[in-house]
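One protein chain is absent from this view; the other protein chains keep their places.
Chains: A and B, in written order; residue numbering restarts at 1 for each.
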Amino acid sequence: MTEPLLEFRDVTIQYQTNRGPVTAVSGASFSIEPGEFSGLVGESGSGKSTLVKSVIGGLDSNGEVTAGKILYKGEEIQDYTEEELNEKIRWKEISYIPQSSMNSLDPLQRVSEQAVEIASVHSDLSKSEALERFKELFEIVGLSPDRIDDYPHQFSGGMQQRAITALALFLDPALIIADEPTTALDVIMQDQIFKYLDRVKANTDTSMLLITHDISVVFESCEQIAVLHGGQVCESGSVEDIYRNPTHPYSILLQRAFPDIRYPDRKLEIIEGHPPEQLGEVTECSFVERCPWAVDACYENAPPLENVSESEQNHQSACFRNDETHALKGELTELAGLTDGGEPNE
Amino acid sequence: MSMKRYVAVRTIQTAVLLMLILTFLFMLFRLIPGSIADQMIFQGASPEAVAAFEEQWGLNDPLHVQYYHYLVNMAQLDPGTSLHYRKPVLDYVKLKMFNTFILVAPGVTAGYLLGTSLGTIMGIKRDSLLEKYGIFPIVGVGTTPSFFLAIIGVIIFAGWLGLVPTSGMITPQVALEMGEDAPWWKIYTTGDFLWHYVLPFSVIAIKYMYEPLLIMRTSVVEMAGQDFLHYHKLTGLPKARWIRHLGKHAIIPIITFYPISLGRAISGLVLIEIVFNWPGIGNALVEAVLQSDYPVIQFVFFLTAAFVVVGNYVVDIVYGMIDPRISIAD
Partner (left out) sequence: MEVNPMNETPVLEIRNLEKYFTRKGGFLDSLFGSSKEPIRAVDDVSLALDQNEVQGIIGESGCGKSTLLKTVIGLTDPTGGDIFYKGKPLSEFSKRDWKEFRKNVQIIFQNPFESLDPKFTVRESLIEPLKIHDIEYSEERIHDALDRVQLNPPQKYLDRLPKQLSGGEKQRVSIARAIIVEPDVILADEPVSMLDVSTQAAILRLLSDLTEELGLSMLYISHDLSTVSDICDLIHVMYLGRVVETAPTNQILGQPRHPYSQALIDAIPIPDPFSDRPRTALDGSPPSPEELEAGCRFKDRCPERMPRCDTAPKKVETDPDQFTACHLHYEESDSRPNTEAALQGGNTQ
């Protein structure tokens, strides 16, 4: 197997607050292979944004990777200084599509000026080459190339999102981190954006790490998925494996909480409560308070990520009761009175 | 809306506003109790003399004719003749204006430059000692009335230390030495003038650094938290470049304030001029009021208002050039 492009190894991230350290991510591990689209799914408060921001030095000033390693192409980058990040990582290797794309373009700069500035800092492209390249990208994301000289306020929200996407693709990064890139958009606009990302996937060997709360988007657009709850990776693997054989109780419930337009009458699962805010060290499974199958062991230790079965490569789940899942799942269906028409048969 | 159109709109608006001011002043001085002739010629003049005076100055004409003449005169920059000095108002006011301008404009500008730079540093280095404690003396000085600051300055630097003179723009002997025929600008080039200049200049600069400093500090902190500046950082721009972007955004409110402060300072530093006995427009206005020198008062009022209006106009144009959201609609 090749070396992963990006790897998180037992990463713990804490924010210093006046109530003490808050652990946003604890012992998270997963990796992204070159050329792969990978989805990181979780509710608000799951730590998904925090985790990816740590890669490019985007944490708030009180946040810090306190344990574990982040490896980019085999090199540890978690302790990089601002200068090192600017020199080696940001936009040269990894570009970023922020959550708040509507407010992320500088209102005083023409979009093309911002592109030229980025090119002058990170590449040898001349100004005219940069503009040429930027025009091509506008074409790719479905914007008219003669609008590169517009100011951001002349674009609609969806168009700003595309311009931001064009900037992310601009210098041919090895990895794009997209933090909820379509959350603020209407469904049609969201689907258009993913249509362009599909095209990027088909035509380049760029990898993507997609952060979202929407499991459907990941199932449709990514090959790998990691489910995050309360700062811990619950389950990771290929989207097919996790779809067919979800093993961690949280992934099971989350999947059943999602509406499927093909089955409008299916009763949706409700997961009571919300991810906990963790003060100090985390020594239990973060899902324990919401889990219908929690046992004493779940309070005593955080369960490690373990392979689910030998047949499924890379499919890992962090639950002490991994082996009992199938039996428990049946119990759940009965408990919730599910009358769903079974899994969709394709 | 294009930039050109934006400028055209603002220009027309400004011209209309100036017209309104002129009209207001015209009405104001005709609403003052008593006839203008009574105020303008010596007491005890015969009715014939009054009539002749009124005839000569067109005071019997219908109001709209007077208004028309008034506008034409103003348009030709001919605000009339000073009653007290018996010479054209413009000549008299011009020099006073220049004296004020040469003191206030560099003073306020220096204050703004200093305040903006310090404010930027404080905003970027938040929670540093400079930011935490440096703010106290600045607020202290900034909230003290300017004449009081001026008096303190005079007591310390002129009185105790004797470094600079207490008042005036130039030592009388120096003026005499130069002779009556010396060109008007000559005095501004002398060392003696500079020696008189230092203290009032410093008082104004210190007084005027307070507002931009506080605004800039807040603005920098606020802007640094904006998504687009966070994005700039994550695109890997070097720190210096990033600060330049930050500054460009943060300085916008300062640019709005500067011409307004300048306009206000030129007309509003009467008390500083009095403390330093500086022969500027403020002093001239006080004098004119005491002597009921109406043509001078009217013109100085107009100039004062015009400064603020034109200041705002300049702000809007500059604003439009910096921020496309103002001038270019979507």
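Here, contacts are C-beta pairs under 8 Å (C-beta built on N, C-alpha and C of every residue); 3 or more make two chains touch, one makes a residue touch a chain.
These figures come from a predicted structure and were not determined experimentally.
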| item | value |
| --- | --- |
| Given A:T17, A:S126, A:S156 or A:T283, the one touching the chain that is not displayed | A:S156 |
| Touching the absent chain when the full complex is considered, from A:A226, A:V239 or A:C285 | A:V239 |
| Options A:L137, A:I215 or A:V308, residue touching the unrepresented chain | A:I215 |
| Residue among A:S29, A:S49 or A:Q190 that touches the chain left out of view | A:Q190 |
| From B:V9, B:I156, B:V289 or B:M321, residue that would touch the chain that is not displayed | B:V9 |
| Sites on subunit A contacted by the missing partner chain, in the whole complex | 43-44, 142, 156-159, 186-192, 194-195, 198, 213-217, 219-220, 239-240, 243, 253-255, 257-262, 264-265, 268-274, 344, 346 |
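Heads up, the rule we're going with is that only the chains that are shown with their structure count from here on.
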| item | value |
| --- | --- |
| Subunit A - residues contacting subunit B, complex | 56-58, 82, 85-86, 89-92, 95-96, 98, 100, 103-108, 117-118, 121-122, 151, 153-154, 167 |
| Touch list for subunit B against partner subunit A, complex | 226-239, 241, 245, 248-249, 322-325, 328, 330 |
